[in-house]
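Working notes, structure below.
With one protein chain removed, the remaining protein chains of the complex are shown where they sit.
Here is chain A:
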Amino acid sequence: MVNVFNVEIFFVVFRETLEAVIVVSVLLAFIKQGLSEDETVYKRLRKQIWIGAISGFLICLILGCAFIGAFYSLGKDVWAKSEDLWEGIFCVIATVMISLMGIPMLRINKMQTKWRLKLARALVVSKNEKKGRFAFGHWTKKYAMFLLPFVTTLREGLEAVVFIGGVGLGSPATSFPIPVIVGLIAGISVGVLLYYSGSTLSLQVFLCISTAILYLIAAGLFSRAIWFFETYKYNQKTGGDASENGSGPGTYDIKTSVWHVNCCNPETDNGWDIFNALLGWQNSATYGSVIGYNIYWLAVMITLYLLWFEEKNNHLPFMKNLKLRQLNPLYWMKGKNKKEVSKEDQEKLFEQLKSKEFANKLAEE
């Protein structure tokens, strides 16, 4: 089962597709609202959006296939030698990726805001710049409705490719196609649902459930990572691959064992590998893997509490001037602290965009 359907890959694709669909839907909503009177302009821009989105998607599909193909043909032998060590590392990478992408999914509405903001900024800012007709700024503005969805789908797509590469490193190539297709379908469906339903509570519930599943997977992956590292160490000492010899005594290190059942081995017994992928099941749990699992959940809960607190009070508990994103070194390195748009500026931007005047100007060009 895991050999044909990699759950992690499904969620990565689902998430990236959803993000791309939201951007496209925001753009579509924008032009529909602004330009619905002018049939020809509206149709032209709509066409631009669709061409941009689809061409971006196609390019990253080609790149993705090539990338992953190369990945597998080059790398497989190197990893096979110390499989447990690599599987452990891949599990860590997958855990980190899923953890980082999971929580933002719960704020998918924020993503909409973010993208609308970006769009507004792109249009309004370039509008205010006085440049020649053939300048780059003018060109980008003219084809903004093509470039924005193109760049977005391309970016999200490549991100997905990299993520899939990272998450699926330890799995065979056969586990890729189905979750990718299902992830695309699911992502597009949810995106469309979001666009037409104007977002309802049931959508939020759906997102909560899928995110919870995602974190169950991530916790299991983290636990597995530790388990793989321990198995690697044990196998180095025994000089063999103990757990692949079966489930009986002698296939695990008794000194680190918390429980061991002589069945249900996810590495050899069919069915249990799904249980392992979804919930991190191990028939031979170690202190490391059990403690790791619990610590992961503790970390998730603490992070959620901090996020919630910050959303409510606009700062972290006990630290009035500190926000969660300010703890990220990249925040300072990229100079984001200067670029942050205040609430008032946001409102102003939207006001500008809302005016019919602006939309008409855009149509004229």
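Just so it is clear, contacts are C-beta pairs under 8 Å (C-beta built on N, C-alpha and C of every residue); 3 or more make two chains touch, one makes a residue touch a chain; residues count from 1.
The working rule: contacts and distances are computed from a predicted model.
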* Hidden subunit of the complex - UniProt protein name among "Ferro-O2-oxidoreductase", "Radial spokehead-like protein", "Granulocyte colony-stimulating factor receptor" or "MSF1-domain-containing protein" -> "Ferro-O2-oxidoreductase"
* Touching residues (missing chain, whole complex) on chain A -> 26, 29-30, 33, 103, 106-107, 109-110, 112-113, 116, 198-201, 204-205, 207-209, 211-212, 215-216, 219, 234, 237-238, 240, 242, 245, 249-255, 258-262, 279, 285, 290, 293-294, 297-298, 300-301, 304-305, 307-308, 311, 347, 350, 354
